[in-house]
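Note that this complex is displayed minus one protein chain, with the remaining chains in position.
Labels run A and B following the written order; every chain starts at residue 1.
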Amino acid sequence: MAAEEIPLVFEFAPAIAVLPALSLVVALFFGEYFPKKGAEAGILATAGSLVLSLIMLATVAGGQTVNHELYTLVLGVSEETFGLHLGILIDPLSALMLTIVSLISFLVHVFSMGYMNDEGETGLPRYYGELGLFTASMLAFVMADNILMAFMFFELVGLASYLLIGFWFRDAGPPSAAKKAFLVTRFGDYFFLVGVVGIFATFFPATSTPGMFAGEHAFPVVAEHALAGEATVNTFGFEPQTWFTILGLLVLGGVIGKSAQFPLHSWLPDAMEGPTPVSALIHAATMVAAGVYLVARMYGFYALSPTALGVIALTGGFTALFAATMGVVKQEIKQVLAYSTISQYGYIMLGLGGGGYVAAVFHLTTHAVFKALLFLGAGSVIIAMHHNENMWDMGGLKEKMPVTYYSFLSGSLALAGIIPFAGFWSKDEVLFETLVHGLGTPTASSTLLLIGYAFGLVAVFFTGFYTFRMVFLTFHGEPRTDTAEDPHGVRWNVKAPLAVLGVLAATVGFINMTPVAELTGAHIEFLHQWLDMAPEEYLTNVHHYTEVLETASHYEAAHISPLAPGAVSLALALGGAGLAYQLYGTAAHPEPHTEKLGSIRTLLMHNYYLDEFQVWLATGVTYRVARAANTFDQGVVDGVVNGVSSVSLFSGSRVRRIQSGVVSNYASLITLSLVLLIAFFGIMGGWF
Amino acid sequence: MATTLPTWTALGPALLLGITALVLLIVDSIDPDTSNSTLLAGLSTVGSLAAFLFAGWLLVSGTGQPQTGGAITLFDDQLVVDGMSLFFALIVTSVATLVTVASHDYIADQPYQAEYYSLVMMAATGMTLMGSANSLATGFVSLELASLPSYALVTFLKKNRGSVEAGLKYFLIGALSSAVLAYGISLVYAASGHLQFDAVASAVANTEFVGVLGIGVLFVLGGFAFKTASVPFHFWAPEAYEGAPAPISAFLSSASKAAGFVLAFRVFTTAFPELAGLAGGPVTVDWVLAVEVLAVLTMFVGNFAAATQEKVKRMLAYSSVGHAGYVLIGLAALGGAPDKGFVLGASMMHLFIYGFMNTGAFLFIGLTEYWDIGRTFQDFNGLAKQAPLASVAMTVFLFSLAGLPIGGGFFSKFYLLAATAQSGTWILGAALIINSALSLFYYTRVVKAMWIEEPVNDFEIDSYPAGIYTAVIVAAVITFLLLPAFGLLSPSAVTGAAALF
Partner (left out) sequence: MSNPWIAIGALAVVAVLIPAGMIAVSSLLRPTVPEQGKRAVYESGEVPTGNTRIRFNIQYYMVALLFVVFDIETVLIFPWTVIYRDAVANAGLAKALGPMLVFIGVLVVGLGWAWRNGAVKWVRSPRAERQRVEQ
């Protein structure tokens, strides 16, 4: 690997993450002196990152990539230890993600001027500073070339989201939501950390750089060799594949927490307490995306373990359906979107678990676009509604705010998966890949995949329903309140991002139209080709993953046409949307039909009582354990610690006593100890 | 170029210091009744700074080091100039510079200032020569040259009972230790028939007088233990450091200690390596084990006693004893270490950084004495509000002393730990870790008092003495800079040390 001869343009790669970090400093310390309170710094920085990311994208498209060490944290002192370092890995996947993140972040910054500045919020320098930190950590996470660095920035992303969710820390809700987000994701991160340590312990000394993602010495590759019997790694007595499954699932803990998958999803709806642009950023491109990106990043590792893949697929499929059902009954626009995010990330996980690496990345991309759009659109509505988020108080906004309406509609069509909007292509591909692998794979994991597929398919219907319920309740019919009658206007800085994203939401799906490609035979699966462009020596390209899936996990694709499954899912989506139209779209004053669901609605409104369950877990179980631990800590650990310190102090005061202040005592003590020393060594050395 | 200068110029640092001392005496002879403190302090600062720069230049230009043909020996092998002696000349002169700068304000109202500076310079001369001593005779003489002015300096505050009492105790214990050392030297001479280190080494290689030699070696060790304030010869240290004027405490606890160590390093690694089997032969006098015992004892006694002090200066005095224990690791871990230069180099680096951080901490005490705000921990309460800059500096010193990565002390302790790991002397490593943790406790007490506690007494600081401030800030900046610059200096320490083996 010619790590030294990197193209000049990659010398600037670190700047992508450094620029937003600088904006943190500038906004935090000098924000007060800017007319927009620091937004300028953030916008400039993210625009710079976007430009650089696009340059990276172009360079990668030109066939150049980079995987190199930047800064050594701990040098491997000798053969027996390994070094830890920071480095960058820019291949098609990370270049794509960098572009998405910097684009969304740039737009969110612009939008924030409308949402925060124009609304006269205070503490804006802090807001923009935290936004910069958030963006910087996410970008650095995306660029990370090893799992330790990824973990570090993963945590920073969590920290930044904690700060931003709790931005309005003087109210009651936001701090508690921030704490919940922090604690729940941290719970997952414990497993991740154990996994990281496990990976380092496993793959050292088989490779000197056990944390790397890509290259001949990267851990997924070494694991592959180990499975093939070509390398020996530390598996602590397990079969290699079993042990890799354990490691993969440990890391997956962090993913489930961050990407809000069942059962660690409960923080995400609460995180709506943060400012809406922050929600857009969290849901579309940063926090939540970090989880699934990690799986995609180390896909070569997961591909080795059919069990881990099955768990991912099942978790994803179940979460997709589970969250979609809860989205059906929510009354607040952002809540609906929150559950839709959980559900959509479920799809991405399903795609990853189902062997559809390209499909998952595709859905990640399209989702980033349309979810950012929907959140910003919701933000625009919220501005218009004077920060009332209840959809039952809206209605008829279509005429009042056309730009918002049409872009929001574009996003909704994408979310529901209606052809030809972005979400259709990607969601369809996710489902299709899962189906073909479920049908084709001869081993037991095919059942898991098929169950996941079934969940996902049913969720399509619910998705269509809640999406259009949201659209109809918000924009159609007659205004139901005075505020909706006379909404607050929004300015260009809200409309421009919406317009950009609206167009993208309609078109971004064209980058990988698998069914069309299948039908026409044209090579238009651009994303697939793009991701397959990763250099051979990185071993992160698509055909390598396919190979690994086949050899290690025995995934095989059944040969069926993509048209029929696509038609089924489209029909389900249209069915859901149609039902929503029937119930909410026709009448000027729609009835709250979901109330007819009765106890089911109550169940759904309470999120299947999961929050209550978790609270019970926390108070009923954890608290008691904690109390027992506290007793132990107070009694035994503190006892030991206090004992040590009092012994220290006591012996210290004894030692002080020796210093009597009488010089003849000193002289005699010196002489005495010299005599003792001589006696000891004399007898030992046999001098006498 | 160095090659064009005559070889005696390699002793330049010591000569410059000695000449400065004489010039100061001449100045005082011309006008004995008045003391122009700025002139005197300025002269001695210029002298020590010149010596510092000269030593630094010699070190950088490679004088006496392998790349220019190895050590330079002078006066029939009685003195030697090599990487290690220049490195320690650097330590001594840097501390002396800081001390003279700070003394300008500290002793501004005292009589006999010329004598003060002159004594400091003479002591520094002796300490620099200790680094160059290549025979037990020159070693002993230069050690006395360093000691005798120190006794006088400790008692410099003649009207202060603490100062006089401390000086007397220091002198008495010093006399005892000098006697022990001289006796040890005579026994070594009796067993080997030589005083020059290399000659001693070859003479004792297969001596039949193991008993005499052994007692001699232990006595010599005892003599050096006095100079370096190692247990059990440390009794003078807390009293002398506490009673002496603060700049002198800084001088003694940093430079004097470093000088004691360099002599010990040279004697034990050049004259007695065979005895402990360092060259692979049989162990006859296991001084490595003896040093190990002393090191562990010193670390524990120093730090445990420091933990229970009420006065900050006395706490620092005991912590200085503890640090002597850390530095002793350089000798104690030589036994099984494959890379002996690294082990000894780690100790040298610790002494170098210690020279700045400890001097700085004592000078800060000098600052508080100048302000007259009291000596106990409580008296320091709320100091950060009145003197934030100095408090920041003190915080840097203390945390660096504790081994936190805010100053070079972090790396030097890390190197010491690596040295113990390398030689497999786990007991030293464990003692180092335990005592560092304990030391954090009592260092933090000062930091807490300065930054967090509310002031107990109302004190108004009305003047900010430029000299002490300069010295404290410079020391703090260097302590901090040694964190990133550690890697620049450590090679010269390690190669300087490796040249001895």
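In this section, a residue touches a chain if its C-beta (ideal position, glycine included) is under 8 Å from a C-beta of that chain, and two chains touch if they have at least 3 such contacts.
Everything numeric in this text was worked out from a predicted model, so none of it was measured.
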{"item": "Contact set of the excluded chain (shown chains only)", "value": "B"}
{"item": "Contact partner of the left-out chain, one of B:Leu5, B:Leu22, B:Leu389 or B:Ile452", "value": "B:Leu22"}
{"item": "Touch residues of chain B, complete complex, unshown partner", "value": "22, 25-26, 28-30, 32"}
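Quick note on the criterion: only the chains that are shown with their structure count from here on.
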{"item": "Averaged-CA centre spacing for the pair chain B and chain A, given as whole angstrom", "value": "55"}
{"item": "Residues of chain B that touch chain A when the two form their complex", "value": "168-169, 172-173, 176-177, 180, 210-211, 214-215, 218-219, 222, 232-233, 235-236, 238-239, 284-286, 289-290, 293, 301, 304-309, 418, 438, 441"}
{"item": "Chain B-facing residues of chain A, complex", "value": "77, 645, 648-649, 651-653, 655-656, 658-659, 661, 663, 666-667, 669-671, 673-674, 677-678, 681-682, 684-688"}
